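The complex is shown incomplete by one protein chain, all other protein chains being positioned as in the whole.
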Amino acid sequence: MEHIQRQPDRVARSRSRLLDGLQRWLPKLVVAPTFVLVGVGIYAFMIWTGVLSFTSSSFLPVYEFIGFDQYAKLMANDRWLTASVNLGIFGGLFILSCLVISVLLAIFLDQKIRQEGAIRTIYLYPMALSMIVTGTVWKWVLNPSLGLEKLMHDWGWASFSFDWLVSSDMAIYTIVMAAVWQASGFVMALFLAGLRGVDSSIIRAARVDGASLPLIYGKIILPSLRPVFFSALMVLAHIAIKSFDLVMAMTAGGPGYSTDLPAVFMYTHTFTRGQMGLGSASAMLMLGAILALLVPYLYSELREKRHD
Amino acid sequence: MSQLELRSIRKTYSGVAEETLKGIDIDIASGEFIILVGPSGCGKSTLMNTIAGLETITDGSIVLDGKDISTMEPKDRDIAMVFQSYALYPTMSVRENIAFGLKIRGKPKEEIAQEVARVADLLQISHLLDKKPSRLSGGQQQRVAMGRALARRPRIYLFDEPLSNLDAKLRVEMRTEIKKLHQRLKTTIVYVTHDQIEAMTLADRIAVLKDGELQQLGTPKEVYNTPANLFVAGFMGSPAMSFVPVTVEQGEHGLQAEVRGNDGGTIKLPVPDYLADRVGREVILGIRPEHITQPQDQKDDQDLVTKGQFTIEVTEPTGPDVIALIQLNDTNVHCRIDPEHPVTWGETAELMFDMKKVVFFDPETEKRIAA
């Protein structure tokens, strides 16, 4: 609209021009609140946390800059190392189990199953629960004296023993179990939708060529679900890195700090132990981990888009 | 009835180096049916969107009935548009679709009802008024889309490839329908298509565009018989015009050009006198299928007609004609042969060349050499 209206018309025109001008600004006006909220709430705050991670802040933010000291402290911190290793174990097992279970269930459910809707609903409902609820239930189920162990004893398996929840070596695996229970149904739904989207003529062609069903799934269908794998991986990794609620509800990081995850570490140090600088540094490392996953993902997404 | 002037319209998209429209000048008379035609990416849709006000122009002006509307909002231009995808409002009934524009403009209820009835009657969609668009066939949706445009009695109608989504048979029917409508209502229509047959059959004048430049503006006959350049010549007509590089020579009976068939035999084609200053130079002969036929006795003695023996490479019967492929100077050339006159592929046939209507192009500028 570089042109200036050369219209000698009356007042009506100038009023409508005013409206037109407003009209042109409306889209920007409408997104402005979100722009401010997100600009401050995410980006400015991210930078703020970044700044804090270079300060000696303890109970209150102070702006005395000490370089990378907090990061160095973090690297030397046993608890942080445990949390990082735990994230590796938890994240790796959680993602892998979810993917395997959900792909299998999706394939099985894609075989013209009667009552498919009902079964799908059952697989999916844990997704609607709060992780606190999930944690509460699993904590009860895995209760070493009254839970699963007692059930097995009652059912006649006297030697059965299951005390993972209170064992510092094994507790992290109970969290994996609960997390898989909660998230796998959702991932299954993603894969099921993906399977439904596969071009059936390709499969018919493969059958005409004499390929067996497992071969068709292995060589044709699953490879074509690559984008779904990616989406699922992103969702799961995201849950894993941010997971905090489940640990708080099941073990609160214990026994000792054996089930600490970075998110728990960050919370504890920042809000209960008065080590804001250290907490901020750990938050920044979490951001770094997400970025390390996100950037290649977005890159491949954008590159694929360009191919279209 | 409105008259529209496009004055050196230019359009550059930000971030795109090349101009999308490079100064388009078209004067459209009141009641004229003008068709913008060209390959995809030629700028025809952009041009139409700028007329509608859906896109701004970078330079130039759009003048409607003597008034510059270049910077007006679409709603103030009083222009209606029919879209390729019909763009019917899916949640509204046909009646509401047609009435929407009138309602927004605050027209009284009775007037709207009247107008909807008039339009529905005109397009024979009265029985569909209470249906949702999703319940209609493609052809019916097309009619509703036109109805929506007609209801407002705008000054100009824009049609953006309105028939592209219809199947072949319906397309021909609707083409006739649109032509009838135009003849009856005498409205000014700007119509975009990439289908050259649509352009030939509907238009009062055709504007051929390529790469954002106007290649030729003229009646269908002008564009077909005297294409401005190689591009227009190749774009209009089906099967397309064939282009054969030839050298102009001075023969015994006038100017001539030698062509060689794929079996090595040559004949001399007579060429018109206006090529006299090109003797000894290469020109491009543009020859349409109907210029090469089976021998016709009544033409034997006419000027600029000659015969020769050529090997038929492929035959494609179309019903009314057989299109035969031969080679002249290593280029494929289509001939239009009467199906009663049998030709078989692989055989040699005698063909008649009528050079009265062929055109010649300068190989450098690609422009037609004027007669």
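The letters A and B name the chains in turn, as written, and every chain counts its residues from 1.
By definition in this document, a residue touches a chain if its C-beta (ideal position, glycine included) is under 8 Å from a C-beta of that chain, and two chains touch if they have at least 3 such contacts.
Throughout what follows, contacts and distances are computed from a predicted model.
The chain absent from the displayed complex carries the UniProt protein name "Sugar ABC transporter permease", chosen from "cytochrome-c oxidase", "Sulfurtransferase", "Sugar ABC transporter permease" or "Phosphoribosylformylglycinamidine synthase subunit PurQ".
Within the full complex, the chain left out of the display is in contact with A, B. Note that of B:Pro74, B:Pro245 or B:Pro270, the residue touching the chain absent from this view is B:Pro74. Even with one chain removed from view, subunit A keeps its contact list with that chain: residues 23, 26-28, 30-31, 33-35, 37-46, 48-49, 52, 61, 101, 104-105, 108-113, 117, 119-141, 143, 146-148, 150-151, 154-155, 181, 185, 189-190, 192-198, 200, 203-204, 207, 213, 216, 227-228, 230-231, 234-235, 238, 241-242, 244-245, 248-249, 252, 262-263, 266-267, 270-271, 276, 279-280, 282-284, 286-287, 290, 294, 301.
In the full complex, subunit B contacts the hidden chain through residues 14, 49, 52-54, 73-75, 79-81, 83-87, 89-92, 100-101, 104-105, 148, 152.
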